[in-house]
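All protein chains but one are shown in place.
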Amino acid sequence: MGSLGGIPLYVLEFGDELVYFSPYTITLFLLALTFTLLAIVSRPERQVDVAFGGDAYTTKIISVDEMRFRRFMAIACGLASMGAMVTGDVFNFTLFTAMVGITNVGIVAAVKSPHVQDAAYQYGLVALSATVPLFGAAALYAAATGSLSMIELAKGTLPAVPLVAKALLVIGVVGEGMAPFYAAKAEMFRAPGAPYVIMCSLSSLLIFLRVAEVVMIG
Amino acid sequence: MIAELVLAMLFGLLLLGIHRKVIARIQRRPGPPVWQEILHAAKFSFKTTWVPATASGALFAGIVLVAVGIWTAAFFVMMTGGSLLIIFGIYMLHKIVEHAFGLSSGSPYGKFGGVRSVISAASEIPLFVSVAVIGLFTGSLELTEITAWEAVHGPLFFTAFPAVVAMYLVLLSKMPFGPFSIVESKELVSGYKTEHFGAWRAGLEVCNGLKTTVLLATFLLVFAGQLPVLWMVIGMILLTVSLSFACAVTPMLSPFDSVTIQSLVTALMLVYAGIVFTGVLP
Amino acid sequence: MWGEYSTGLLLVLVAAVIGFVALAVETDDLHRLLLLDLVEIAALGIIALLGSDLAEALILPGLTVGIAELLALSQIYVTKENLKDRPVRGLNIEVIQKADAPAVLSAFLVVYGLILSGFTGGGVAALGLVFFFASRGYKEDLEMLEMAGGISWAVWILAFFVFMFLPQYWFIALMCAGVGILIKVMVKLSLSGTVWGERHG
Partner (left out) sequence: MTGRIKRVAGRLAACGIVACGAAAALYLYGMLPFWAYAAVTVLGFPAAVVALFLWWMADEGKEDIPFIGY
């Protein structure tokens, strides 16, 4: 199963850091780019709350400082997910994934609401613990096959990647990119600031889509 | 391929119209004419349009472009027989589009529609397992190679029937008025679409038309193989009618039940993938 | 070799499982954060078991990411629990404050760090600085320190570009990288060792 996401169109080798664009990774990369640009140019919306039992309603306004910080985090999150989309190195993928986890926490952590902060903290704990299976998986990849390059793994000449390593990788990604998995419980998505909150769910989904390709290689 | 694109969009809207009509007839209502959804798109397209004061302007308008854009891309991938992984990647990203639609306006109804759409994403992501099963059988995820494999070994419909069921549920959860359409349920007014009116809504309708065509056609391509165009069209209409029956006779589930059922299906698919993995691969 | 690796792996995984069980049992948020740091060590252990140069190269970013997450989470914890106003003083031990010993020890550590150079040297020198600040109390000039850290980081990166594009000047690049990382690590570690909160008493 060499060409899962299509034939690599372009491979950039920079030492042993390699980046490759296949139709699949380029699609995901462009989507991350699009939403990052949207996060840069959009101003946050003003969330409307209806007061219970009456016609009155209030809008939440995000202060400029908070907006700046969250926008920065959203951009960092976009960059991290773009990196995770095109990297051809398993360890780099896990690093980018861990970074997506941090920035996801950062995006919502600036919201001055106790519920949101608590949700962000709990999510952060899970994201932090997910780095264990993530890095463990990358180390197992290296130990079992002697290579971390996805191009090398896809050639099929190396020993097969143990199923445990793949499972650990998926568990790690699920833990890091938990945002959509956590939604049922999270106050995270209720936080105002749509362009930034969307980066949370988008980045998680993107790294999940990428890991689906990664585990099928090798 | 521009003409095909526009035709696919109109055909998708027609399918959605047929969907509404069949549901109405099953429920003994007269129902709208089958071209109602096309008229709908046209109607919205000539309403005066602006951006709500509370909305996040660029996101509010930009997401409509993204919505049409991703399904245009998916249409291209399907027509050229590209990777199935891309199409289902775009399918998953449609969740994010819904999320953005809902959140960008600031309206509480939109917000809950968007949040619900993300909740159900969690249970649909692992439906990728069925894509993996297809990959295990055919050794590739390129649509052209899958159809070539089917020309030799017969349709996947019989070979991988559980995957068919899982994928059918994917289609069902994207059809309006279905048991899993919690994002559009009526207590949220129109869910994530509530605040997108006028030209924005018309753009969304264009996206829905394309989406319906792409998903149904991909389903047929993957499980029945390459068919002549006429058979393809008939197949898609039949598929729509069967989906309409499923939608008409089942009530909408509560968000919790919807996610639970989808998760159960996912678990079953994982077991099936495990069996295939040990059975098919030596 | 494989046998040794598997045994080591088993041990690390058992350690990780113990850590996760403790994590599941613990309910206090702060304690969970601390336990997580322990669990994180297990991940580094798995990488370290590779026992190659690659492993060494991989541990560093892994460690950095782990520390970054830990810092971010502890910051959230502080805001979450409204722990902002918390005046902090230097180590209030009479013996240390009156004597000259801290200065001598710090100077020794810094000089030793300079001789060691590189990452380890930075760590040792930073320990000296932190010890000095901690025992004497200090007037902050964190901006200066931050700037020094930033510039030395830039020097470090520059050295990498020299390695890549002008390999004939490897020696100067090596010196730049060695000094750059020394100062950077020293500054960063002493910063994280002395930043104690919003207000200082």
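Order of writing sets the chain letters: A, B and C. Residues in each chain are counted from 1.
Assume a residue touches a chain if its C-beta (ideal position, glycine included) is under 8 Å from a C-beta of that chain, and two chains touch if they have at least 3 such contacts.
Treat the numbers as computed from the prediction; the structure is a model and nothing was measured.
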Chains on display which the left-out chain touches in the complete complex: B
Candidates B:L14, B:L59, B:A73 or B:V133 - the one touching the absent chain: B:A73
Absent-chain contact - pick from B:V64, B:L84 or B:V259: B:V64
Positions on subunit B where the hidden chain makes contact: 1-2, 5, 44-49, 61, 64-69, 72-73, 76, 80, 198-200, 202-203, 206
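The definition used in the following text is that only the chains that are shown with their structure count from here on.
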Chain at the geometric heart of the assembly (C-alpha centres): A
Inter-chain centre distance, subunit A versus subunit C - centres from mean C-alpha coordinates, in Å: 26
Centroid distance [mean C-alpha coordinates] between subunit C and subunit B, Å: 49
Residue ranges of subunit B touching subunit A (in the complex, touch as defined): 53-60, 62-63, 66, 70, 73, 77, 82-83, 85-86, 89-90, 92-93, 95-96, 99-100, 103-108, 111, 114-115, 118-119, 121-122, 125, 128, 131-132, 135, 139-142, 259
Complex interface listing, subunit A residues touching subunit C: 15, 91, 95, 98-99, 101-102, 105-106, 109, 114, 117-118, 120-121, 124-125, 127-129, 131-136, 138-140, 142-143, 148
Parts of subunit A lying in touch with subunit B, wherever the complex brings them together: 1, 3-6, 23-24, 27-28, 31, 34-35, 38, 41-50, 59, 179-181, 183-184, 189-190, 192, 194-195, 197-198, 201-202, 205, 208-209, 212-213, 216
